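One protein chain is absent from this view; the other protein chains keep their places.
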Amino acid sequence: MTDATAPRNAPAPYIVPHRPWRDLLTGPVASIAFTVIVVVAVGLIWIGPRFLAFGNVGIMGAFLIVPLVVGACAGFALLSGVVDLSIGSMVGFSSALFALLLTLAWNPWAAAAVTLAACLGFGAINAIAIVGFGAEAIAATLGMLVALRGITWVLLGPQGAIFSFHPGLSDLVNQTLFGLPLFFLVAIGFTVIAAIVVARTRFGRHVQAVGGDDKAAARAGIPVKRIRVAALLLSAFGAGLGGIVFTAQLGSAARATGFGLEFQVYAALMIGGYSILRGGVGNPIGGALGLLAVAGVSNILDLKAVSPYYVNIIVGLLLLAAVLLDRMRGGDAYE
Amino acid sequence: MRLQGWGTGLTLLAVWLLLIAATGLYRPDFLSHQTVLAVSFTMSIVGVMAIGQGLVAISGGFLDLSQPAALIASSLVAVRLSEAGLPFAVVILGAVLTGMAWGFANAVIIVGAKLNPVIVTLATNFIGLAALYFAFQLAEVPLGSAIHQFGRAKLFGLPAIWWPMLALVLVVGFLIPRTRYGRRAIAVGGNRMAARARGISLKATRFAIFTAAGGFVGFAGVLFCATSGPFNPSSANALQLNVIAGVILAGISLSGGRGNFWLLLLSVGFLSTIPTALVFFGLSSDTQSIFQGLILISAVAFDGYRARRGTP
Partner (left out) sequence: MLRISKRVIATMALTVPLAFGVAWSANAAEKFKLGMAVGGNTCCDWMKAQGDVARALAEKNGWDYIELSNNNDPAIALKNARIFAQEGVNAMIQFNGQPASNPAISQAMNAAKIPVVTYDIADPGMYFVGIDNLAAGVAGGEQLGKVIKEKWACNPDLVVSAEGAAAGIVNEWRTGGMRTGLKKICPDIPAEKWVSFESQGDAAVGLPAARDLLAAHPDAKKMAVVGLNDGGVLSLINAAEQLGRADEVIGWGQDGAFITGDNVNPHLAGSVFYFLEGYAVYAIRDVIAPIAAGNIPPLKAAADNPASRVEPCPVSAEQAKAVPAMAERVAKLLEAPAGTTAYSLFCPNK
């Protein structure tokens, strides 16, 4: 289980054991795997088997594409110990810019490339402030959240929305494979790749080491700054992708697009075992399961036509239960 | 350390004066009593909430994300009490106690389950706002009631709601570094293990801080519903970012142990002046977030740079 490429004196606790299936039960994602099982069981008992019918999973899946992609990428920033609060605004900005370029009759690929480049540019500003100048990540990215919201609203103009319905794009994102949305499967694949990167690559281990203890990581010869810059750029890139998918799915961009998404995604990621205040913990599979658990709860309430305001109550309780469970399994106690 | 805090203050003051001077040069009628009123009304509620947020931050609790729900709950209590025709003092007391009860409940979870305050308050805000939707959709203080008049009254040419904010910031800023309780809060925020070794009870400190912070939000709820007109459960969400930005700009460290509450007057005042100034420049209010965001990023980058140079 040792890896020759790992730096010899890297701090041991941050190296993840390579037994993904056993990890699911005893490792970092055990709490959330258990939570998902409970949600599925409740769904099966209360709704019946159609809870897991392809159609229903497909509805949840289509809704989850953006949060999955955004969450998988933002997770790298969390892992490296820098929280990126600007992801929700970044999704809104990316959605607005992409929609704007589409209405200017740009080729969708070119529009997507330019949009992603712009998002990376703003991600770079985050990185310069945080890594270059040593700004507190939560404060700097809060600033970016506010600034990007303003830029998005200016882009959207006085109508507060850009309609850019593109039948080709809509058909593309609505394609299904085995009865499930193709892009949901792609997003799952994306999550799995992210998990492999975290667990099996040198970059992934470095990210965790930097988040766990940046001074120890620096002593071990890990390029702490470069790793954090990469993680912040990745986070911006994921949010950019999410915004593009949103525009394709909804046929438009609006002020509400991405608004508050950061809280939804981070709540789910924390339910899934990440910490927004401490790097080095959590992994993409756990994060994705967190999103699935929340989507499952909300779907159960939808199918039972229960008032949707119970969703937030349950998400709140789930969040508390998940972090409590995590702490009882040996996670950090706050005193 | 002290000097560094005043450095932040001087920078803030300089930038604020620069903004006022620039806007005044462009539009001399900016320098009017009406501008002072507009800015000071906006300052009042954010300022009182920022005291609560600052207390949580300085004691190492990082952030209280449940302020919007706590504020609306307190405002709702204030509305119901004034609808019942109770005296203004009872209305204030009811709202402050509601805020304190909210903060106490946060502390019970944080201390009892040893969970991180950011996560706990994120969760209680979700739960609280959702529960509030069940409790009411719209509420408003009765027109002509004492609290309604309070929201429109002036004292020495400034809003009546501005003076309690000033008093609270001055008193808290005075007491924090000079009393045993205040120094304990800072000590816990700076290094909790060292504080515990000195015999400070972490639990008692947390309970005191969160309950007090809730009390400030409860009082902000009085100021809020006195001025707001009809409000709904989500009407306070927009305040959250301004409050946190005010705390950060004032140099109250989000990781605890450092900060001067008096500087909140400058940071919140500056942040509240930006949107007013932009209107005088003829810019749409959409652009105000761009400026506020960029200022926040630059300020924390500057702060980080200075802190890094300061440490060997």
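Here the chain labels run A and B in written order, and each chain numbers its own residues starting at 1.
Rule of thumb we're sticking to: a contact is a pair of C-beta atoms (placed from the backbone, for glycine too) under 8 Å apart; a residue touches a chain by one contact, two chains touch by 3 or more.
Because the structure is predicted, anything quoted here is derived from the model rather than measured.
Residue A:57 is the one among A:32, A:57 or A:138 that touches the chain not shown.
From the options B:22, B:279 or B:307, the residue with contact to the unseen chain in the full assembly is B:279.
Interface residues of chain A facing the missing partner chain: 21-22, 24-26, 30, 33-34, 36-37, 40, 44, 48-57, 59, 62-63, 66, 153, 156, 158-161, 163, 165, 170, 174, 246, 249-257, 299, 302-303, 305, 307-309.
In the full complex, chain B contacts the hidden chain through residues 27, 29, 32, 34-35, 37-38, 41-42, 133, 137-138, 140, 142-143, 151-152, 154, 159, 224, 227-236, 238, 272, 275-276, 279-280, 284-286.
Note that in this section only the chains that are shown with their structure count from here on.
Centre-to-centre spacing of chain A and chain B amounts to 30 Å, using the average Cα coordinate of each chain.
On the side of chain B, the complex with chain A involves touching residues 62-63, 109-110, 113-120, 122-127, 129-131, 133-134, 192, 196, 202-203, 241, 244-245, 248, 253-255, 284, 286-305, 307-308.
Of all residues in chain A, those touching chain B in their complex are 125, 128-130, 132-136, 138-140, 142-151, 153-154, 263, 266-267, 270, 275-277, 307, 309-313, 315-317, 319-320, 323-324, 327, 332-335.
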